[in-house]
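Excluded from the complex is one protein chain; the other protein chains are retained at their positions.
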Amino acid sequence: MKIIMNVINNGIDAKLFDYLVENIKNTSFYNFLGIELKALGPGTAEFILMNKREHTNIDGVTHGGVIMSLADAAMANAVRTMGSKTSTVDFTTSFLNAAPIGEIIRAEGKIIKRGRRLVFTEGNVYAGDKLVGSHNATFYRFGELNYE
Amino acid sequence: MKIIMNVINNGIDAKLFDYLVENIKNTSFYNFLGIELKALGPGTAEFILMNKREHTNIDGVTHGGVIMSLADAAMANAVRTMGSKTSTVDFTTSFLNAAPIGEIIRAEGKIIKRGRRLVFTEGNVYAGDKLVGSHNATFYRFGELNYE
Amino acid sequence: MKIIMNVINNGIDAKLFDYLVENIKNTSFYNFLGIELKALGPGTAEFILMNKREHTNIDGVTHGGVIMSLADAAMANAVRTMGSKTSTVDFTTSFLNAAPIGEIIRAEGKIIKRGRRLVFTEGNVYAGDKLVGSHNATFYRFGELNYE
Partner (left out) sequence: MKIIMNVINNGIDAKLFDYLVENIKNTSFYNFLGIELKALGPGTAEFILMNKREHTNIDGVTHGGVIMSLADAAMANAVRTMGSKTSTVDFTTSFLNAAPIGEIIRAEGKIIKRGRRLVFTEGNVYAGDKLVGSHNATFYRFGELNYE
């Protein structure tokens, strides 16, 4: 059961937008974990996840792996809005607050530097208005997406 | 269906070992993702995961979030072998090689410095003999486990 | 020869401000490297450095160690504006652009989460309007400053 009905296009090419929306909808791990796309813009992406019992660690709060997975989705797809195929090189996380179950958690990713080969991004994960994770990641561009 | 039949105790207190094995078996996120405990020792932990289609990204290789989740499991439980309750503070990852599906991936975590409050660890994730992820993480000890 | 004549107080207690200004003026490594305080505010700090030949690597651009040192100064002192003694736990850097010699480089540090023991910060280093380094650091509070 999806939470997001309509993904928002904040200003990228319509064909690229459709391609990425379809692409993300067919990403096995996103579906498995419950990661949903909310919005794409030029160099930005927003994803959400409904935080359930299956995401919790032994202390009853969301496992860090869920937070990092959601953040990576937002940051990698921020890079894909450049039309690039990409893979994560380095990924850093600080865990600032716990995310209790039963809440929607939300990740915002954005590009801070576009290089020819390397793209640098930052990402934040929120539970409500609480900052849960602060992230930096570097991506490698290994080709162009065929969306036309 | 479990891969691991018998978890190996590489030398920690038997009561603590039983407590952690039970605790890990009941961790929702580990079960959901298919993370299994292989071994625990003094300041070390080893976990595995059978890499399936549900773990893949759009390029058909294991999503970084799966690698980081498995690594975090190994590193956090390496800290728990001290008898401590703990939560992840900072977590860094370098992705060195892709992990194709259909393989068992394996994470080794170990403590490199035990502080009163902070414990520093490193972790490696392997697919076969290929190094997939190189990780460092810092953990905060917020209490003692009641295992006796 | 100092570049900064008057350090700006963006709103912290006057006694704490004077204490920190004096303290920073007497920090051997800052003087040695040429790191100067520009401004302090509640949870923020700004430092600058005139980028000279002695700071360069073999390719003639500022060595990464200089960038990281300047960023650490800004982030650690952002934490000290809470009145805390502090030490760096984890420090991450992405190098986005090179900083050529003969320019003033500038670091801004700010707190993103204040915990009882751990304080999380982010920092940016600029050469002109170019982002040179993007940083996250976690600090441990080990006591209170005696500034009164």
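Residue numbering begins at 1 within each chain, and the chains themselves are lettered A, B and C in the order written.
Note that in this section a contact is a pair of C-beta atoms (placed from the backbone, for glycine too) under 8 Å apart; a residue touches a chain by one contact, two chains touch by 3 or more.
Given the structure is predicted, the values throughout are model-derived calculations rather than measurements.
Only one of the listed residues, C:64, C:100 or C:115, touches the absent chain: C:64. Even with one chain removed from view, chain B keeps its contact list with that chain: residues 90, 92, 94, 96-97, 112-113, 120, 122, 131, 134, 136, 138.
Chain A residues in contact with the hidden partner, per the touch definition given at the top, are 89-90, 92, 117-118, 138, 140.
By the touch rule set out above, chain C reaches the unshown chain at residues 23-24, 26-29, 31-33, 53-59, 63-66, 68-70, 72-73, 85, 87-95, 98.
Operating definition for what follows: only the chains that are shown with their structure count from here on.
With centres taken as mean C-alpha coordinates, the chain found closest to the middle of all protein C-alpha atoms is A.
Separating the CA-averaged centres of chain B and chain C is a span of 35 Å. Measuring from the averaged C-alpha position of chain A to that of chain C gives a distance of 31 Å.
Chain A and chain B have centres, each the mean of its CA atoms, that are 23 Å apart. Counting only residues that touch two or more partner chains, chain B has 89-90, 92.
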